[in-house]
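A single protein chain has been omitted; all remaining protein chains appear in their positions.
Labels run A and B following the written order; every chain starts at residue 1.
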Amino acid sequence: MTYLRNCWYMAGWSDDLPATGGLARTLLDEPVYFYRDEAGVAHALFDRCPHRFAPLSKGWVEDGAAVCAYHGLAFNGEGRCVRNPHGPVTRALDVRAYPVAEAYRALWIWPGDPALADPALIRDLDFLAAAPDTAFNKGYIRGTGHYQLFVDNILDLSHTDFLHPDTLGGGSITRTPGEVEERPDGIIAMSWRPMNEVPIPLALGRLPPGVDRVDSWTEVEWSAPGVIKLVAGAVPTGAPREQGGNSINVHIFTPETASTSHYFFASTRDFRLDDAALNEETRRTRQHIFETEDEPMIAAQQERIGDADFWSLRPALLKIDKGAVLVRRRMDALIAAETEAA
Amino acid sequence: MTYLRNCWYMAGWSDDLPATGGLARTLLDEPVYFYRDEAGVAHALFDRCPHRFAPLSKGWVEDGAAVCAYHGLAFNGEGRCVRNPHGPVTRALDVRAYPVAEAYRALWIWPGDPALADPALIRDLDFLAAAPDTAFNKGYIRGTGHYQLFVDNILDLSHTDFLHPDTLGGGSITRTPGEVEERPDGIIAMSWRPMNEVPIPLALGRLPPGVDRVDSWTEVEWSAPGVIKLVAGAVPTGAPREQGGNSINVHIFTPETASTSHYFFASTRDFRLDDAALNEETRRTRQHIFETEDEPMIAAQQERIGDADFWSLRPALLKIDKGAVLVRRRMDALIAAETEAA
Partner (left out) sequence: MTYLRNCWYMAGWSDDLPATGGLARTLLDEPVYFYRDEAGVAHALFDRCPHRFAPLSKGWVEDGAAVCAYHGLAFNGEGRCVRNPHGPVTRALDVRAYPVAEAYRALWIWPGDPALADPALIRDLDFLAAAPDTAFNKGYIRGTGHYQLFVDNILDLSHTDFLHPDTLGGGSITRTPGEVEERPDGIIAMSWRPMNEVPIPLALGRLPPGVDRVDSWTEVEWSAPGVIKLVAGAVPTGAPREQGGNSINVHIFTPETASTSHYFFASTRDFRLDDAALNEETRRTRQHIFETEDEPMIAAQQERIGDADFWSLRPALLKIDKGAVLVRRRMDALIAAETEAA
């Protein structure tokens, strides 16, 4: 499968990669071995020894180098062979290394040309790093489904009204046309601003007593390859937005294979910052909903799509698809440009 | 895989499809969603929403229409989109519907041209509907094996002497040449009439004391695509057939995929009509034999055949194959005619 290569993909949460022990994860159909050296710096190597193709992830780390457990070749974080117990070290023994960066509590990998791997190109998600631990929660799902199906799911939030009627959906997103905006910085944004609407079920308990109508906002900002920021909040109808708190979230998707994805999500907020119980409740609720409602639906879509190309099945287009279709076209164009350049 | 399309396939027993809740079943490699409207009428839709390909079987029924659980499109029993919460309803939002009929306690589906779907073409199995509940029992197996292997199994009953020596086989079918007949109405019939033979083990307990020789009959009538009626009975040698009761059965096979099949079977009789215990005993015995002896053998054949075409493996032909080979040739001709016409 053809992926966009010259961009940063989220590979994991920083704490998915412990100080010792490493992490084996398949990304863009490639097995990757992550490990930390003694200084704690993360490295990523193609998880296949150049000798006899043993996974490096079956080995261990010694002097900052990944040691193959089969015959002991050792590779540093740049993929250079630094030890051959059986003869001279030559460049033929090097393994492919990937540029890695650590930012915003996450690990990022650049599967394309290393010369282009500028960490400044990582999407700015500083609010994740800045949030206190009591106002930051996160989760991970290894899900079935092409990553673009997961992206669709967030860009088309009307699904909440049908798939999550008891929690996230109350009908207001469906009743409110979403605005789409293509920004010069590469972001494709969608926003919904339901006015004087019923609040979503999850919000009910948190509103002041007697309030059953709200003005709310949901704002989604996508950037390639699949990094989405989502801000949502509500105030009693007529109140100024400043009075309402914001839930500030990310949904980040990285392809594992053509039909499976890594789904990373996190939630912060700008209110009740030290409420650890609310934080844990939010974490649990989100993990539960995404795991038991979204992922199974996307896995079911994938099963029906099978190996077919999405467009070849001629999906019926609805107005709600505008954002998702823009994103799919953007990704297709980026991939085509990269393929041509190559 | 190429299937005969312009014909009725049994899709399930009527009670496989409850008043609410629907039924998802793959038939001829296609996922189908069956549901009943408020009047209890059964409908069948291609189980893939035209929007983003979610299975309709993950949704629910509202006002007689199947609602997609992802973004709420609703489709009536003819596949017409009758609700789009996100904009105008257009014909581009329709989904494929299949003609469905309910007859003889079973659901039937027509995967071909709907204009040709005449319920009068369903094989007459009125004896199933007419039987009292105490003389009707049925079962279902989702089995591994091309449906034609399952059809072979019934058209070549000499297998009972080797595969079911403790129950259905006593050697008499093998010792008695079967008669084959091609009838003008499309039925291919086989019959065996062993005279003065040992009874099959299952019959032993039901014969009058002292009787150890019987005249018996086994009559099989196949029609496309895989609907088989089987009548069997026995009398003490020399007695007139009228004195013997008949076990009257169906074995109906519908392809799920190229290598898996739906096996529906039922048994009625024209004696001891109100004997509920005998009825239950018959049901249990048949389910047990088909599940533990026939299906595993057919699954093992399928494994040995793999993806190969049956004829390409050049099966050795025995006299007992006459009926099964006629049926295979008939099916090949019907499929070829349909393919040419298309």
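Note that in this section contacts are C-beta pairs under 8 Å (C-beta built on N, C-alpha and C of every residue); 3 or more make two chains touch, one makes a residue touch a chain.
Everything quoted here is computed from the prediction, not taken from an experiment.
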item	value
Selected from B:Ala19, B:Ala92, B:Ala276 or B:Ala300 as touching the chain missing from the view	B:Ala300
Contact with the hidden chain (one of A:Leu17, A:Leu93 or A:Met297)	A:Leu93
Chain not shown: contacting residue from B:His71, B:Arg123, B:His159 or B:Arg269	B:His159
Touching residue (missing chain; options B:Ala39, B:Ala120 or B:Ala316)	B:Ala316
Chain A, residues in touch with the chain not shown (by the definition above)	31, 47-48, 50-55, 58, 67-72, 84-87, 92-93
Contact footprint on chain B, counting only the chain that is left out	149, 152, 156, 158-159, 161-163, 174, 296-297, 300-301, 303-305, 313, 315-316, 318-320
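The rule is simple: only the chains that are shown with their structure count from here on.
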item	value
CA centroid of chain A to CA centroid of chain B, Å	48
